[in-house]
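Excluded from the complex is one protein chain; the other protein chains are retained at their positions.
Chain naming follows the written order as A, B and C, and within any one chain the residues start at number 1.
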Amino acid sequence: MTASETRAPRSREMLHDYLLSEEQLEAMYRYMLLSRRLEERMMTLNRQGRADFVIAGAGQEAAQVGAGLALKPGVDYAAPYYRDLGVMLVLGMSPREAMLNALAKRDDPNSFGRQMPSHWASVSRRVLTQSSVVATQLIHVVGVALAAKMRNDPIVAFASCGEGSTSRGDFHEALNFAAIHKLPVIFYVENNGYAISERMEKAMPLPHVVDRAAAYGIQSAVVDGLDAVAVYQTVRPAVDQARGGAGPFLIEAKCFRLWSHSSDDDQRRYRPREEIEDWTRRDPIALFRARIEEDCLFPAEDLDAIEAGVEVDVRAAAKWAFDQPDPVPGDALGFVYREVSDG
Amino acid sequence: MTASETRAPRSREMLHDYLLSEEQLEAMYRYMLLSRRLEERMMTLNRQGRADFVIAGAGQEAAQVGAGLALKPGVDYAAPYYRDLGVMLVLGMSPREAMLNALAKRDDPNSFGRQMPSHWASVSRRVLTQSSVVATQLIHVVGVALAAKMRNDPIVAFASCGEGSTSRGDFHEALNFAAIHKLPVIFYVENNGYAISERMEKAMPLPHVVDRAAAYGIQSAVVDGLDAVAVYQTVRPAVDQARGGAGPFLIEAKCFRLWSHSSDDDQRRYRPREEIEDWTRRDPIALFRARIEEDCLFPAEDLDAIEAGVEVDVRAAAKWAFDQPDPVPGDALGFVYREVSDG
Amino acid sequence: MAEVNVLEAVRTTLDEALAADDRVFLLGEDLEAGGVFRATDGLAEKYPGRIIDTPLAESSIIGIAIGAAHYGQRPVAEIQFADFIHAGFDQLCSEASRWSYRTRGEQYLPMVVRTPWGGGVHGGQHHSQSIEAYYAHMPGLKVVAPSFPADYCSLLKAAIADPNPVLFLEHKRTYRLIRQELEGAPAEGRIGRARITRYGDDLTIIAYGFMLHESLAAAGELAGEGIECTVVDVLTLNPLDEEAVLEAVRATGKALIVHEDTLTGGLGGEIAAIIAEHAFEDLDAPVRRLAGPDIPPMPFHHDMEAFFLPDRAKIAAAARDLAAY
Partner (left out) sequence: MAEVNVLEAVRTTLDEALAADDRVFLLGEDLEAGGVFRATDGLAEKYPGRIIDTPLAESSIIGIAIGAAHYGQRPVAEIQFADFIHAGFDQLCSEASRWSYRTRGEQYLPMVVRTPWGGGVHGGQHHSQSIEAYYAHMPGLKVVAPSFPADYCSLLKAAIADPNPVLFLEHKRTYRLIRQELEGAPAEGRIGRARITRYGDDLTIIAYGFMLHESLAAAGELAGEGIECTVVDVLTLNPLDEEAVLEAVRATGKALIVHEDTLTGGLGGEIAAIIAEHAFEDLDAPVRRLAGPDIPPMPFHHDMEAFFLPDRAKIAAAARDLAAY
């Protein structure tokens, strides 16, 4: 999908201009870059046989960072899917924690080495523990939102998934319930055009995920997922309106998957070379930098400084994480049940 | 829901006039009446303790008979839900067979006493065996239609359910797949406004089941389910077009449930008396007769003759069915597996 | 409380839980009207906004309970019939039962899923099932199946207080049939404990749900013939109270396990295996199981249903054989 193909957001009234400060733009750039560099590092570790499995968001950073910045960290609840390293970084996960997760270290705050990497969880950041089973989380955030509504707690619950996952029954049941009860939920779909090897056309009768919103009468928007600013300016008002009682939103970010599905996959088996090259040329991070420079929003040196800083952080984080302890075999046991007394 | 509330069918082009012959109108009347009288009889048997369980279509006969007549019996495949006695009669089930089913007799062709009554099945009539689990059958007919398409077999697959059942994930997965593959499936929803005690509003964010069709870009129509002729004139063209390759249809018949959910339910617990009375006044069978008489389509004596004939048939069928053998205890065994040799 | 049946026990306990803790709420199908078994009669009026009628969508009923429990509420979900919980199998197996393990207890789910189970009510294939073998095989999901009103009260209370997901099985046939005298509301019970409901030296019958009552009836009959049975009410199906079961079997040297679920792959297999492994030296006879035959449970017609179901007569016959071994 090219940016030009993507349609303007459905509900225009959402788009009163949410201007971004220089700091915010810098933050966007840093987070996107950090996400990419971390994943590049993880892939290297994978090839070196030091990381068993990597599933990356490369190509979707703008969609992830732009959306993540629209949430209130530590307040809003999130169920980000496996590609959402960018969202997790914005919510406060550190490079060190990301590396602990990639290496399945004992102190990985997501699952302590119990789950595959990129199965996020964090109590302090209000990230619900994620499984590999796609779309189940869409229902969990509906439950969170229902509970919060019962307690008059002005939070928003955010869940993301890929376009392929919207074919599952749980998607329907989640949106149906959220719409009936007008719950503050943001269903965020990162449409990268593929479900592993399956092109979108095999999983959806219509060209846009947001076309599914009509069944529930909920508000929706399509946004160019290569443009972090546009994403923020689309998701942020939706978050505010949902918090204000406007009900759930279905937002689709058109983006693409730069790499293979995971470290176990080779997309050259099923994707035309030209497509991969074309996508590689439209790297959202490069686009972002080009635009900043062209608008001279702030000096290129600053961007270089950010890049340099990120490089240092990532290398340091990886190095540090290596020396952290692995789980011991017996760590497999315990916490099958939460102690009754802890309840 | 009143007839006036219902909207005109979405896709007008479907409505080139399908005129009905006098024979067809007579047949409609006979089937509707037969369905009602049979169910009244079954309810009596239930109160007498001679039939364990009755779940009826009373009030939905026009929706059922009008739709059933649009199918090619013995050619098209059908998965009619538990209220669809009217559909089954049109497809060829005899009053005797209906009574065998109601009394769970050994020779009930639907399940030989193995299932609750109204869990339809018939090889000769191409009715798929139905379970109690609502909406699962919507997927089965998609499988039938896919198989038929692979074999260039010009059948149509018909499945019905209630509006409440459209909230299940299987509904979404079925329509999604049928739309992607443009399969000849008629998804027919008899919207009686209630799921047991739950008013539609608790299960659907929008007022019409057909609003769900937009998510799949499939054709849909709403029809007054109290008007058998209108139902036929809506479903029949859809069946023809689906057979011709136009893809699946979602058709909603607005009707109502005249009686309690089942013989185990008492709707006075949750429904206003006025509503029940109002509905009782708009009995689709009475409306049909009134219209026939008013338009003097054919003499009232003929209608009287039909009624008399139906009375006789029903009484005879019940009497006959009583004397038919029950299953013996050991009939519980067998046919867990189809013999490999029979394959 | 005076004499109550199981249905009243459940309703009263839900009522008390709603009154005691405003985080408790109910969700499911037809609950506002009282539920198809009337277990929630009157609660919608009494606790406005806390009895939630859901759409007909079991996966979401369980998934929403997961999210609400994660948030900190105390959802008590109802699946109208146990037979319809299977659409939520994935949410229970892949999510609810693993929530705490995945986070080393940092995230946990104080949720209950109540559902009416069991046969003998002419419900046919989808209103009669025993689902325990499927769901008691999920580490992280507790499964409780009481038999007496007092245990329905104390264990439902415990289930609602438990920080872990609990599948609470209510046998349809006990709802109105089984009555019990209660002085005041029973205290919160302990999940994970079996109970010996009758002592006898000749053999040990192990059962739960309605079969526990049939077993007690059989034991009474057998006593008249000089055959004395110990009868164990399993009560919690996961985690099993192995020690109590083993003790009761060691004392008699003979074990008969009874359930109405189909034999092969039923929970009786697990119980028999535990006995065969850990009480081997005390066994004087083969470990016997009495269960439904291996056919899709369960036929609708009375006579076929009766053929399918174990009952006091079949239990007594099996016990006589075992005693005579």
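Keep in mind that, in the parts below, contacts are C-beta pairs under 8 Å (C-beta built on N, C-alpha and C of every residue); 3 or more make two chains touch, one makes a residue touch a chain.
Everything quoted here is computed from the prediction, not taken from an experiment.
Visitor: What are the shown chains that the omitted chain is in contact with?
Guide: When the full complex is considered, the omitted chain touches A, B, C.
Visitor: Which residue, A:Glu22, A:Glu275, A:Glu293 or A:Asp326, contacts the hidden chain when the whole complex is considered?
Guide: Reading the full complex, the residue touching the unseen chain is A:Asp326.
Visitor: Would you mind spotting which of B:Asp84, B:Glu173 or B:Asp224 touches the chain that isn't drawn?
Guide: B:Glu173
Visitor: Could you tell me which of B:Leu146, B:Ala246, B:Ile276 or B:Leu297 touches the chain that is not displayed?
Guide: B:Leu146
Visitor: Among C:Gly28, C:Gly123 or C:Gly140, which one touches the chain that has been omitted from the display?
Guide: Here the residue in touch with the unshown chain is C:Gly140.
Visitor: Who touches the missing chain here, A:Met99, A:Met116 or A:Ala242?
Guide: A:Met116
Visitor: Could you pull out which residues of chain C are in touch with the chain that's been left out?
Guide: 59, 83, 86-87, 89-90, 93-94, 97-98, 101-102, 125-126, 133-134, 136-140, 238-240, 262, 264-270, 272-278, 280-281, 283, 285-289, 294-297
Visitor: Residue-wise, where is chain A in contact with the chain that is not depicted?
Guide: Residue positions of chain A that touch the missing chain: 52-53, 104, 111, 113-116, 119, 131-134, 164-165, 167-170, 195-198, 202-204, 264-265, 269-270, 326-333, 336.
Visitor: Go through chain B and note every residue touching the omitted chain.
Guide: Per the touch rule, chain B residues meeting the hidden chain are 77, 111-112, 114-115, 119, 121, 123, 128-129, 131, 133, 136, 139-148, 150-151, 157, 169-170, 173-174, 176-177, 180, 334-340, 342-343.
In the analysis below, only the chains that are shown with their structure count from here on.
Visitor: If you average the Cα atoms of chain A and of chain C to get two centres, how far apart are those centres in Å?
Guide: That pair's centroid distance is 41 Å.
Visitor: Can you compute the centre-to-centre distance for chain B and chain C, using the mean CA position of each chain? Integer Å is fine.
Guide: Centres of chain B and chain C (C-alpha means) sit 37 Å apart.
Visitor: I'd like to verify one number: the distance from the centre of chain A to the centre of chain B, where each centre is the average of its C-alpha atoms, in whole angstrom.
Guide: Their C-alpha centroids are separated by 45 Å.
Visitor: Where in chain A do residues touch at least two different other chains?
Guide: Residue numbers touching two or more other chains: 169-170, 173, 176, 180.
Visitor: If I count partner chains per residue in chain C, which residues reach a count of at least 2?
Guide: In chain C, the residues touching two or more other chains are 54-55, 57, 59-60.
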